Every structure is written in structure tokens, then in C-alpha cells.
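For this view, one protein chain was removed and the others were kept in their places.
As written, the chain order gives the labels A, B and C, with residue 1 at the start of each chain.
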Amino acid sequence: MTHSTESTQEREAYYQRLASHDVAPLWTVFRQLLTPTPKPRAVPHHWRWATLRPLLDEALRLVPIEEAERRVLVLENPRLKGESAITSTLYAGLQIIGAGETARAHRHTANALRFVLEGEGAFTAVNGERAPMQRGDFIITPVWTWHDHGNQGSAPVVWLDGLDLPAAQALAAIFFEPFQEVQQPPAVPEDDSRWRWGQGLRPTFESAPGLYSPIRRYPYLIARESLARLAATTKGSPYDGIMLQYMNPLNGGPAMPTIDAFLQWLPPRASLTSHRHTGSTVYCAVEGRGILEVDGIEYQWEPNDVMVVPSWAPHRHRNPHSEPAILFSFTDAPLLRPFGLYREEEVSG
Amino acid sequence: MTHSTESTQEREAYYQRLASHDVAPLWTVFRQLLTPTPKPRAVPHHWRWATLRPLLDEALRLVPIEEAERRVLVLENPRLKGESAITSTLYAGLQIIGAGETARAHRHTANALRFVLEGEGAFTAVNGERAPMQRGDFIITPVWTWHDHGNQGSAPVVWLDGLDLPAAQALAAIFFEPFQEVQQPPAVPEDDSRWRWGQGLRPTFESAPGLYSPIRRYPYLIARESLARLAATTKGSPYDGIMLQYMNPLNGGPAMPTIDAFLQWLPPRASLTSHRHTGSTVYCAVEGRGILEVDGIEYQWEPNDVMVVPSWAPHRHRNPHSEPAILFSFTDAPLLRPFGLYREEEVSG
Amino acid sequence: MTHSTESTQEREAYYQRLASHDVAPLWTVFRQLLTPTPKPRAVPHHWRWATLRPLLDEALRLVPIEEAERRVLVLENPRLKGESAITSTLYAGLQIIGAGETARAHRHTANALRFVLEGEGAFTAVNGERAPMQRGDFIITPVWTWHDHGNQGSAPVVWLDGLDLPAAQALAAIFFEPFQEVQQPPAVPEDDSRWRWGQGLRPTFESAPGLYSPIRRYPYLIARESLARLAATTKGSPYDGIMLQYMNPLNGGPAMPTIDAFLQWLPPRASLTSHRHTGSTVYCAVEGRGILEVDGIEYQWEPNDVMVVPSWAPHRHRNPHSEPAILFSFTDAPLLRPFGLYREEEVSG
Partner (left out) sequence: MTHSTESTQEREAYYQRLASHDVAPLWTVFRQLLTPTPKPRAVPHHWRWATLRPLLDEALRLVPIEEAERRVLVLENPRLKGESAITSTLYAGLQIIGAGETARAHRHTANALRFVLEGEGAFTAVNGERAPMQRGDFIITPVWTWHDHGNQGSAPVVWLDGLDLPAAQALAAIFFEPFQEVQQPPAVPEDDSRWRWGQGLRPTFESAPGLYSPIRRYPYLIARESLARLAATTKGSPYDGIMLQYMNPLNGGPAMPTIDAFLQWLPPRASLTSHRHTGSTVYCAVEGRGILEVDGIEYQWEPNDVMVVPSWAPHRHRNPHSEPAILFSFTDAPLLRPFGLYREEEVSG
């Protein structure tokens, strides 16, 4: 629809008056706001371990742990520079902790996960329980739990951090509190929670957290063995192959309230089907090599590489090699599901 | 901690190299990201009906409904200019529909509420059911429901729109679809859902929506009468006086999955206690006059005024007059609660 | 399979030895225990108001209320004589209360419902709230709530009592406690709970009971009007016609945890389809006349008649008349559903 010059001028004057009263016309932005399908601000991206690993060593040299609180390189989405965000809801970073160092104890309302990439001898302490950190282990420090990290080994340890920081910011719900000491004293035996809650049994004489999994550590050893056993008898999902969710054994849901995490096995020579869904996903390669195709672009990944797939972007997995390939991933889908905002569909072609 | 010039230069060079690889140091922004308490981007604000009402008449004159899809003045938070947002999660606007006009049928994943401010003879149609719009009525058009509006009266009708648009954008989960016709044909009698679901009864022969209230319209007549009856025997909440939630009768929760809405009665001479909570709130005055104090600033409101209180801002209500004062409000608290992010505390002094 | 005399004798001796050690062979009773479909102990039955009403007057004359605690004629299933049971889980009785009488206050873990059949001026008080009793009203006194009844009218009042007593006995979970006085003093206005919880609204400043509906009384006036409105536009269920559940507005479930209750409208000339389901049902006629066919036997009912349909018995409804017919009913289905024991199927022929 066209307007006369006069009416256009009248409108412009009107719009300026509106702005001075802190109101704005909806009709000029309606189509940008209400798009037929999601238009996320984040774009797909691939970070290579080969590139990042040396940068971590530099950080180790340049920045003392006492100054840094956490020595992390944040993986920033190219379209979200300066926002400390890999998507509009998720944060990811690579953390390095030197031999003998301690990353001091604190807590915050943001949920955090750790996926161990390199090194031996570190631990994460959560509410008084130390979880040993072995390569491939998945460890959670959920909302408002005290946590610190230590490295009792003789070499640096590196892991992937995943948090819901941008979502917690958008919800204006971030609280943070330092612990009164640098480290939490151990209150229970190491890995205690796995024996209490992680075997299909539960103690009757104590209550469990309601919001998140009572299990602190999900060992790679067990998750990988489960994948291998399942792979022997099933093809799993057409989109994801053999995929296991890290589960909260008290409700069958995700280990943390806002973040769902998975370990996934792509069989040798697998060429899976393309799909898309709401919710964004961060992948971290664990074993083998594979190809993640997002929006028509191929990312050839190797162990410890990180990739991000924004909401609704079509993507598919391939493993052209003769060895199985294993991916860790986490998503913000739990932020969408309670509100009916999760959708998924196959993408043909 | 201070650094030598040399080390500062070395770090700067390092940070620039990081940026070129789409990574960033966490330690330089840690304290801004993880604040002791929420630091919302939105600020408190007050929009006066006396100011906005004439601007709506101008919109009616300047912008044909066919062009506008919805003729709405968006209430933009002064700190979120250009974002079509009253807080980082909520959208509010004033919509005007002229006599005989139709606001065409569509649906979207954003949830929307309507609170009627002025006029007679309009309706909102939701999935084939028309709900008449009387002053003070609360009407919902939840996630992905078809809806259109019409004005069969002889004068304009104005209402407040409340949506979760900024949240749905942050979650990258917006879908939109126009209906194949301008208006939905009526499929059931007017106000049918109130007789099916709104009387403490439910039909056994049909299933209800799982995510949101099956009731389309909550009449002001009934909500106000309930308030008046409760006010005769109780003081209600120390912070909010007599307050009723618009409830989903199938789960006792909010009427829509992401937005909770309330009608609240401040007794004559009431001077309530200050509190703060996570989640942001939009108030719309209905009857009487009162004072909303936010972060130490007093907003003296009159009917149809709109105010916003950001997350964690201390606020309190007063009604210095001899008549009861009534406020409508809506919040994003349902977006916080499932994740353990809702907190509330009294603020002394 | 036949056995030699010798082996039969050996077995008999063995069985007797078993009995002396409080053990018994499973194999001799296996087929009686594990039947292909349910074999309830209860049988279908029909109690006529015309027969029972005079017996109630006799009770009024013969038994002082002080002696009786409750003046009730228990409807005993012909196969469950002496068990105070209409089925293996449900109890039903007709209660009469004379003008000016009080049925004293007590509480018990058994859930109880009242459906008013005759008279004016009585009330049921539940946890301090009096609910007026009009013909057709449905009133609940759920698990462990204090309750008493009074008749402030000038003539006797009669209602149907429905309880889960036999189930509570089988579960060995009956507790009973007399109130310290004969009557509870009124703590809130009459019918208060309907204004607090029964209009699609809920007070934000008080918590509700978790287990049962916060509404004490569901007026017949409203339930009947809802039925009539629905009947104008829908046929409802093929088995039950237009049927409304008395709902707990906090969870969309039954008003009481163990008993589900309904009001049902059979349109003029309706001849519905036969079905069967687990769970037993007690019907009480309210308006019109109709035919309930159970296991091939026709029960022609008139207002205030009571009928019972045991679990899994095929049954169907007919209304051969030109006026609508209305039935109240209650079932023990909530005792079955949480355990996956509820089944329903159409019965052809």
C-alpha cells in the first residue's frame, strides 16, 4: 500500500511524538516480530580444538587463577559478539585449570555442566561431594549449588563448560554468592551420590533435590558401554543414531532443569536423516571423526571440536569412517517444552 | 590487581587474537555477568491513559486496520527502545479497534492476553468461539490458537495487550500463520467455554487443552464480585491485598503457560508492605486511584494507566482514598518457576 | 488331569499339613483367583424411592438422632449382606434429618459425598463453612475434614450418602474422631468456597487442599444449566449422553481422591450404546424417567431411585420419553486409574 507524501509526513511526525511518550507503532515492525518460523540471532559455527588448545595454554600462562575466578575462553557466537553467548540462551566455554590450582567455591542461579576433554586428577566439588573428572565424564553443578574445582594432578585439565547464562539474564534472575572459603571441605565420600541415587535405588531416609538430578557425575565409562551395547541391537533414532540422555533418576527428565545433555553414537558409515527443531544445540566431539551439516554447510569435526546449531536450522549427521563416532551435546529444549514451544520435523532433500 | 605495562600489552594482543577466533576471556566480564542480585535491563515506568488515549485516536485516523493487522501502540521500556518490549520477556500495548472493524485472524506461538479498557460491542474469537469484551474482562488467546477481533459496536474499543513476545524471541521459537480467511466463522455459542469448563464442572466426552486454560473469557463482573466478597472477611496478602489469580481450572496454574495474570483489590486507606521478587510485572489500573512506589519513586495512578516493575525491584502499594482501588496485572513468573528461579522477599524500611 | 486314588489321598494329607503351617497350595485355586475378566462379588440392583421413602419416616420416628450419630439406611448389595457395602469398594445410604435436628460433628478418613433428594433448609458444615443443601446439590466432605449437618427447615431433609468405606476398610486405613462439640461454629460466610475457588479464580494469599476440591458445594442450578446449554449443541458421549464431572478446579481431577461423581443428561428419545468398564457405579435418578439395562436386565427408574452397576457389567441407558432425563452417579474409578486398572470397552449387540 502506498501513501501520499502528505500522509507519510504526518505519520512520521506522529511516530516521533509517540517515541517521546515511550510508545511505538506495532504495524511498522509486525512482520519482523512475528515471523513464519524462528529467526534466531545466533548462526551455526565450528570451533576447532586444534586452534583453541594453544590459546588455553596462553591463558594459563597469562592469567593467574586467583585473578580469574574461572580461567575460561568463552565461545562467542559470531553474531553475538560481546554477549558472552553461543546462542540467545546458552553459554559455552573451555576451561583450563593448572596442576595444583583451585577454582574457588561459589554458587549462582545459572545451571552449569562440565564435560571433560583432557587431563587427569581434577575434581569438581558440589555441595560437599567431590566428583573425580575423567575424560568424557559429564558433571553437573545445578542452580544454586556450591561448587569449586581443583586439580590434584601433574598437568593441566581442560573441560567444556555449558551454562544457561544468557537465558538467566533474559529472565533477569541471576544471583551469585561466593563461598566463605576457597574450597568446600568434603562432606561425603567421593562419588557418593552415584551409590545413593544412580543405581535404580534410593535412600528412604533422606530427601532428594526436587529440581535436578541428585547424581553429580555420570562417568564416560558407563555411558560409552551402554551406547556400545545398544548399538549392537538397535539403529536408534533416524536423526541421531544411538543417543542417551543424562537423566534425572527422580523424574526421568533432564539432569538439570534448563539444560538437557546427551551422548550419541554414530555407527561406522552412518548417514543419518536431516531434521530441525526449536531449541539450540551445542555439540562437542568425543571419539572418531564425522560431519555435521547445518543449513547446507558441512563441518568436519575431530575430537574436542565444538559446534553450535541454532534453533530451527536443518542439520544432519554423517560418519563416513569405519570406526564409531561419538558426540556429546547439550540443548536448551527444557526451556521450551513446558510452554509448548518445542517442535521437531524431518527435513527432506 | 595491577599489571605491568608489558603484561597489559601482551594481554591486549592476546584478547585481539582471541576475538579473531570467536572466543573471549571470561575473566574480564565475570563480575558483570554474575551479579549478586538481578540487574534487569528494563527500568520502572508509568504510562498515563490521559496521554495515550488521544494518541490512539490519531492511530485510528491515520492507519487503516487492513494495513496494520493490529492497530497497537507498543509500550516500550525507556531502556529497551526499538525492541518492542516492556521488559526483557514481556510486551504490552494498547490496541484500538474502530466501530465495524475486524482485526484479521491469525495465530502465533506467543501467548497473548487482552484486558478491556474502554468501549462496548467488541469480541475476541478464539478457535471458533467468540468472547464478548466488556470493560475489565480478561480474555486469553494462548499459544498457537487462532484468534481475531471484531467491533460490532458504534464506537471504538480499546484494550491492553500483554504478550510474551520478547521471551519467545529469546527462545527463538516464534511461529506465525495467517488464517485462510479474515474472520473465523463461529463454531460454538458465544462464551461457550465458560459453561463447559468455568463452573467447577467438566465435560467427560471431550478432552481439554493441556497447556492453557480452556476458558476464553474471565468476566470482570464475576472477578470483581469475588474480590468484594473476600474483602469483607480477609485482609489478603500483606504485599498485594486481596488478590485473585486467573486460573486454569484443569491444573490450578496460570491461565497461560508463560504469563500469570491477577486482579487485585486495595482496600480504602490501605498501606501495604514493600517486597520484591524475580519476574517482572505490568500493572493496569481499573478502578480508583492509588500509589505504586517502585525503587523509592512514587507513581500516582488513575484508571487505565499502565506501569511496569522490573525483576527484583522493591515495590509497594498504597490506596490513600476512601474507595477501594483495583489493579489488573500480569507477570512472567511462570517462565521462572519451573526452573527454581522464582524468589520473593519482604523489603523492610 | 486325573489322579490315582493313592496320589489323591497323599495330596489331601499334604494339603492338611500345609494348612497347619498357614500355607496353602496355589494350584487348587489358581483359576478362581486369576479370572480372564473381573468377577465382582457385587451384583446389579435397583432400590426404589417409593419403597424406601416410607422406611425413612419410620427411622425418623424410631431412632433419635442423638442415638444414631447419623440416621442412615445403608443400601446393601444383595450379595454383600452384613458388609455395609453396595460394592466391594463403595458404600451408599439414604440419610434423613428431621426439622431442627443436628447430626453431630466428626471426621474420618473415608471420603463422603451428599446428593440432596428432598427438603429445604438443611446445611452441611465442612471445616467451618456451611453449605446450604438444595435438591440436586452435590456436596463433599472429603478425607479427614470435620463435618456436621443441621436442618433449620420445618420438614425432614433426605439425601444420598456415598462413601468409599469398604475400600478404606480393605486398605486398613480407617481413622475416626469426634469433634469436641456437637456443631462446628461457622468460620466463614456460607458458600464461601464457591467464591474463592469455584469461578476460575484463586486467592493468591492462601493455599488450597492438595487432595480434594476446595469447593464444598456444587449447586444443582448451575450444573443443570450447564447440561442444558451443552445439550443444545452436542450429543456428548455415545454411552453417557451429556455428562459433566464434578471437578477439582486445582487439578482437573475428581472432586475427591477416591470417588468421581457426575451429572448426566439423557436427551428425549435417547437410546445410547452399551459399554462396560472396570470400576463400579452407583446411579441416583434426579429428573424424568429412564431405563438402565445391566447385563441384559432392564431397570425402569424414577426420580430418587438408586441403582448399582458392578465392575465390568455391560450397561446402557435409554430415555424413551419426551422430556430429558437426568442422572447423578458416582464411581470408584479414581481408585483404579493410578494403577493402570481402568479399562473401558464398547459392548456390541
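Going forward, a contact is a pair of C-beta atoms (placed from the backbone, for glycine too) under 8 Å apart; a residue touches a chain by one contact, two chains touch by 3 or more.
Predicted model only: the values in this text are computed from it and were never measured.
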Displayed chains contacting the withheld chain: A, C
Hidden-chain contact residue, picked from the options A:Y246, A:Y283 or A:W301: A:Y246
Of C:V63, C:A155 or C:I297, the residue in touch with the unshown chain: C:V63
Residue touching the undisplayed chain, where the options are C:L18, C:A155, C:L221 or C:V347: C:L18
Of C:S193, C:S213 or C:S311, the one touching the omitted chain in the full complex: C:S311
Contact footprint on chain A, counting only the chain that is left out: 188-189, 192, 194-205, 208, 213, 215, 218, 222-223, 225-226, 229-230, 232-234, 236-237, 240, 242-247, 249-252, 262-263
Chain not shown, touching residues in chain C: 1, 7, 10-11, 14, 17-19, 21-27, 29-30, 33-42, 45, 47, 51-52, 55, 58-59, 62-63, 67-78, 81-82, 84, 87-89, 93-94, 106, 108-110, 143-144, 165-177, 211, 257-258, 278-280, 310-312, 332, 335-336, 338-343
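Here is the rule we go by: only the chains that are shown with their structure count from here on.
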If a chain touches chain A and chain B alike, it appears here: none
Chain A and chain C: spacing of chain centres that average the CA atoms, whole Å: 53
Between chain C and chain B, distance of the C-alpha-averaged centres to the nearest whole Å: 43
In chain A, residues with contacts to at least two other chains: none
